[in-house]
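This report concerns only the one structure given below.
Left out: one protein chain. Kept in place: all the others.
Showing chain A:
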Amino acid sequence: MITLIKRPTPSRGWSYTTPIIAVLATMIAGGLMFAALGKDPAQAIRMIFWDPLFGPNAAYFRGQLLVKAGPLILIASGLAVGFRAGIWNIGAEGQYIIGAICGASVALAAYPAESHLLFPAMIVAGALGGWLWGMIPAVLKVLFNTSEILVSLMLVYVAQNLLAYAAFGPLKNPQGFGFPGSRNLQQYPSAHNPELIAGTGAHWGVLAALVAVIGAYILMHRHIAGFRIRVAGEAPRAARFAGVVPARLVMFCLGLSGALAGLAGLFEVSGPSGQITDGFNAGYGFTAIIVAFLGRLHPLGILLAGLLMALTYIGGDMAQMMLGLPGAAIQVFQGMLLFFLLGFDVLTNYRIRIGRARA
């Protein structure tokens, strides 16, 4: 019999060590899975975790790391604020898409005029677009007590259809020989979000992600507003007693996470991706949920988790190409990471006693 005994005070030590144990457990379970698929597990694990950083082609992959981690961290920072308050925005993917469409629309409307004001205007439009898309579930929740989980998730599919419409319709490149997709913003200097330091992959979005991490840390751990958000997540009645207005909290959290997701979309469309296409969204909005939890909803944890997740993406791609691993196996591998992390999290709040059960 295994008995769980609640710890009176959560264990600090375990809250730091469980992520490491979870990564190790993922390597073991994932290795078994790769072995069952007939691949060399050691080679697969090395290819996912080691080669992108220190392998023969590391110079290229290291740049990719920040490109992939940037949007994940930016989105996850916003989501974590809401998750801490018990407000579950599952629709960051949709807010990401709408942010990209709004930002790109501003650029394409101005094309081909060059101005220093264009990029800032695009940033505002991207953030605003994501904010608006996040406010839909917020307003519905406040007015009609709908579930923000369902509404925000369903709005992802609405956003995907809007994206297809934009790529095939109003935003289609008039000089694109009939191919779907917008003009490439990488070739429009005023609207381009370039690599700031060559070879690092760091663009404005990566910088924004860093700012978001620091901002989220100050908000959540140094400011009374973040304190109240944490209280709301821990004990809703105590939060009301402490003067939190639930409606305002819902609007703030969904609005903030929406705006940050929208920003991530804007930086992606104006940078690495370059254009609005039907398949522009790559699942960052959903993966960011995993990143938020992997980083235990703490801004600094999210920074590390975002980098780790980006690593498994890049390494997973490599393993797919070089070892012929199926893409689904990589997704299962990432799923294992979240599973083990949440599973081992029990140790933070509970002690485990193995032996005869005693009431």
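Everything below uses one rule, namely that a residue touches a chain if its C-beta (ideal position, glycine included) is under 8 Å from a C-beta of that chain, and two chains touch if they have at least 3 such contacts; residues count from 1.
Here, contacts and distances are computed from a predicted model.
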item: Chain left out of the displayed complex - its UniProt protein name, from "RNA polymerase sigma-70 factor (ECF subfamily)", "Protein-glutamine gamma-glutamyltransferase TgpA", "Oxidoreductase" or "ABC transporter ATP-binding protein"; value: "ABC transporter ATP-binding protein"
item: Sole residue of A:111, A:227 or A:350 that reaches the chain not shown, by the stated touch rule; value: A:227
item: Among A:42, A:197, A:242 or A:352, residue touching the chain not depicted; value: A:242
item: Chain not shown, touching residues in chain A; value: 8-10, 222-225, 227, 230-231, 234-235, 237-238, 240-243, 245, 358-359
